[in-house]
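Written below as structure tokens is the structure these notes are about.
Left out: one protein chain. Kept in place: all the others.
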Amino acid sequence: MSAAILELAVDKFLFRFPPGLFYSEAGIWVRFEGLRARIGLSDFTQQRNGDVAFAEPKEEGTAVRLGDEVAVVETIKVNLSIPSPVDGKVVEVNGDLLAAPELVNQDPYGKGWLAVLEIEDDEAARGALKTAADYLALAKAQAEAEVRR
Amino acid sequence: MPNLPRKKVGLISCSGEELPEGTVTRRAVRKVLETLRPDDTVTLCLPLFLAGGEGERAFARYYPTISVDGCDKRCAALATEKYSSKPLASIVVTEIAKESGYGAIGTARRLDESGLRLADAVADKIAEETDRLLKRKPKDTTRRAGREGS
Partner (left out) sequence: MSGTRPKIPVVPCSGIGKSLGAAAREAAYVLVEDLRPDKTRIVALSLLVLGDEEARREVAGGEAVAIDGCKLECAAKGLACSGAAKVHKIAVFDVVRRHRGLKPEGVCDLNEDGLRLARATADEAAKIVDEVDAEGGHA
């Protein structure tokens, strides 16, 4: 990723959005690796929801449609049902999260990935997602609305 | 530079586990954040500040801060100045307690009624300073008979 990471500062919080990724409205990032999609929680999503205590993706072999639950993430504050950002089949889950769920908070775009899904059509999948700039705009609106609440 | 939809004041309180006045600072700051001035303030976490928290330090560099300390060791004020910039207002609970004639206020773990009242008084002081820093008219919480104008 050579392009500069997009950043959004709201109050004392700084949110990062790598430009090489795609993002769902629910705040799940996607890195396309050929016909595979690696997914995780965006920096905005993980900061909003607090320290992750348990991160449990669906097991390998599970087929999901766009919007189906692909993982459950339990934080100190809330239990999150994570909607899949793509149609696909889970082919790999991040085993490191069993012992170190805090990786989702500490390195959301790197070591904190949740799962890898095999997909059939990466162009169609991209079409249903937002670019970093578009997702940043959405996150900004959501963050400012929360701050004003 | 942090981007704020509206200007806010950062409140940084000491952690003060050893003194009841330290507990007063926490209670007062949370009251201002949650009730008295929720749209005008953010809290900066002192332990995170000391440990290098970039968000906390960046905020304190660019926006006004109020330090709220339990005693005259003034850890919050010193840390803010050392790692970012000098707070624009510094409140010390032992000074307020002395001026207002508070005696015993409970323990660091549990404030008594007097300690809770002191926390309210400190919270009011913080709110007053917040208004001053944001150049806002003080929010009128008392009825003032015969008042003219705005």
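Which chain is which? They are A and B, in the order written, and residues in each are numbered from 1.
The working rule: contacts are C-beta pairs under 8 Å (C-beta built on N, C-alpha and C of every residue); 3 or more make two chains touch, one makes a residue touch a chain.
Here the structure is a predicted model, which means the values were calculated and not measured.
Interface note: of B:Cys45, B:Ala58 or B:Leu134, the residue touching the hidden chain in the full complex is B:Cys45.
Across A:Glu102, A:Glu118 or A:Glu144, the residue that sits in touch with the chain not pictured is A:Glu102.
Mapped onto subunit A, contacts with the missing chain fall at residues 50-51, 53-54, 74, 76-77, 101-102, 105-106. Residues of subunit B that touch the chain left out of view are 13-18, 22, 26-27, 29-31, 43, 45-48, 50-51, 53, 73, 75-76, 78-79, 82, 108-109.
Throughout what follows, only the chains that are shown with their structure count from here on.
Subunit A contributes residues 8-14, 144, 147-148 to its touches with subunit B in the complex. Across the interface of their complex, subunit A is touched by residues 1-5, 8, 10, 39, 42, 44, 54-56, 58-59 of subunit B.
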